[in-house]
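A single structure is presented below for examination.
One protein chain omitted, others in place.
What follows is chain A.
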Amino acid sequence: MSDQQAADPALPRALARLVGATDGEVLAERADGTVVRVGDRVAKAHDPDAEAGALAVRLGVAAAEPYAGVLLAPLRRGGPVELPGGRSASVWPYGSPVDPDDPGAAPWEAAGSLLARLHAVPLPAPGRLPGPLPPMRGPAKAARAVARMRSAPGGTLAAAARTVERAWASLPAWCRGEEPPPRATTVCHGDFHLGQLVRHPAGTGDWHLIDVDDLGLGDPAWDLARPACWYATGLLASGEWERFLGAYVRTVRAAGFRGGLAQADPWPRLDAPARALTVQSAALGVAKAGAAGRVPDEAEEACVAACARMAAGAGQAELPAHQGP
């Protein structure tokens, strides 16, 4: 949800003050999150719509011992801090990200293995978290992307928007956030992409997953579904996809899981979530292009084209969804 509203100039300063400085380097500034770095620490202002209680549980998971080495742990324990104006904020160690100019250098094996470890770790005991773990927010975000497309100026993109709508209509209700997933017993990241990996300590440390804002109980296939979408739409080479998926499968099998996503062909499990994330990317692409008065770029176009193929094949039987990694 970027470039939606004007940034609040006071927010970066308020975040810098949280880590004891008057000013910091703005690493991200979006409607749903602003991140400011001061030395080896970063402060994050969460989505204004984030519910503080749910966020406290998510931060509790990131701080929980079983997730050490998987999720980056917050520096300040005890839940989010309230900024002047009411936004929730949190403080983290700084980790170095994947170079956005060199996605070819992305750590695909580490990514697959980290997600597998996240899925395989048993849930912390109820008393160890400040409340029940909320649902993973992936399907809700897909629905939000489609809503954003609907409210964006259509113009010349009306045909693309109709294609995206047809693909959206062909998805199972749980992938549209209209029903809970068939069984949601696995901790999922909920918004995995290459911007969600950092090395900690910066530069030389191990890769960790960051951003727990959408983390929660859900179908672990959702976490593999964005790379699956990239692969299916042609953004990602088969070699990278195999490295990512191979590391995931090896790690969950080593943890004793069989079947489901650990079987030789994971597509029966991946298909519906990968469709949903393709629709999400297409919807955001159409919304952003419409708002900027430009044509969709090559990647956005590839997602819309995939939506057209989904809509064309929508008469075919849906694949069943299962649970567990």
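To be clear about the criterion, contacts are C-beta pairs under 8 Å (C-beta built on N, C-alpha and C of every residue); 3 or more make two chains touch, one makes a residue touch a chain; residues count from 1.
The criterion applied here is as follows: contacts and distances are computed from a predicted model.
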Hidden subunit of the complex - UniProt protein name among "PRC-barrel domain-containing protein", "Carbon-monoxide dehydrogenase small subunit", "Putative ABC transporter ATP-binding protein" or "Zf-TFIIB domain containing protein": "Zf-TFIIB domain containing protein"
Identified contact with the non-displayed chain, of A:Tyr94, A:Trp168, A:Tyr231 or A:Phe257: A:Tyr231
In chain A, positions touching the absent partner: 1-2, 98, 100-104, 106, 141, 191, 193-195, 230-243, 245-247, 249-250, 263-265, 267, 270-271, 274-275, 278, 281, 284, 297-300, 302, 305-306, 309-310, 313, 316
